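Note that one protein chain of the assembly has been removed; the remaining protein chains are unaltered in position.
Right, chain A next:
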Amino acid sequence: MKKIIYLDNAATTEIHPDVLNEMLPFFKKMYGNPSSIYSLAKSSKRGINLARERVAKALNASTKEIYFTSGGTESDNWAIKGIAFANEKKGKHIITSCIEHHAVLHTCEYLTKYGFEITYLPVSEKGIIDVKELERAIRKDTTLVSIMFANNEIGTIQPIKEIGEIAKKNNIYFHTDAVQAIGNVSIDVEKLNIDLLSLSAHKINGPKGIGALYIREGVNISSMIHGGMQEFGRRAGTENVAGIIGLGKAIELSTNDITRKTGYLKELRDYTIDEIVKRIPDTIVNGDRVKRLANNINICFKYIEGESILLMLDHEGICASSGSACTSGSLEPSHVLLAIGLPHEIAHGSLRLTLSKNNSKEEIDYVIERLTAIVKNLRELSPLNK
């Protein structure tokens, strides 16, 4: 197989060798069920406790506020449905944004079948919500505000601190999907007044199928998965022990020394964006240039379609992503790109590159060279370019 240049780290990441090494014994000798009484089971239990401490430390939370789940999607589902149903006597109104992940949007849509009302806050052309709009949207019957920490497509970082303050002042729970932000931005749930936070291991060089929901102590939330007494009796099911161990190690590694890591990534990101814009005419950089994840690049190339770009890049061994209809599995391009005001035909031509600290400048130079040729090639094929 030829060399792969992996620029899709917002989709998933390569597992870190230290993470894998800590997980392996729990697939082999330490297979005990953490709920059992004998010594074999104790090592599983201790492993889970250590992982819980590591996750809590990364968020400045306490261990009893960390609940392991199957990933970001389950955490979002639990947070939103759990708060909605537990607090429906107070009200049935939820505020979110129109650029959330589908794990949030489709959960909210589901709740409308049960009489809940949802307000979708618009975003600016840079992809950021207006906190004044949030204040105006709050009603007496609002129980939850769910706004993502950072967007998975265009990388914009939301004004989380202000949102947290507004929610607290109005006595409303604040949930944030921080799946993309963990390891990229330092997060302190106390300082930011976050009541619930979703995270996932496989975005931070951990394994797939494991995540966590932070639930502030005292928050009134229903359980979604009923059964045994695991996770303090709030999320049943025998623990994914090796996965939990992996998440613990991954979050420790990814939140350690964030400033240095993001320093390198920001430099590489800005270099990539500037070079692409300089070399390829008729491009649009999506999202905010400053309030942006250190590893996110999202650019539209006029007159061409995203899936075509991806296929050509793949032919060169380059892995990337797009918000075109053909990659979303529907006829509509990305809801995020439409929400920032892009016309359909331009949204179809988007390309997302998400970097990791393993990417070198040499790799980026190669990608830019190939991309320049690919865009030129596809534009020659396009009837819109005439």
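Operating definition for what follows: a residue touches a chain if its C-beta (ideal position, glycine included) is under 8 Å from a C-beta of that chain, and two chains touch if they have at least 3 such contacts; residues count from 1.
Note that in this section contacts and distances are computed from a predicted model.
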Per UniProt record, name of the chain withheld from view ["Membrane protein", "ABC transporter permease", "Fe-S cluster assembly scaffold protein NifU" or "Asp23/Gls24 family envelope stress response protein"] = "Fe-S cluster assembly scaffold protein NifU"
From the listed residues A:R54, A:K81, A:K203 or A:H348, report the one that touches the chain absent from this view.
-> A:H348
Per the touch definition above, residue among A:H315, A:K361 or A:K376 touching the missing chain = A:H315
Missing-partner contacts on chain A, residue numbers = 303-305, 307-308, 311-312, 315, 324-327, 329, 331, 333, 344-345, 348, 380-384, 386
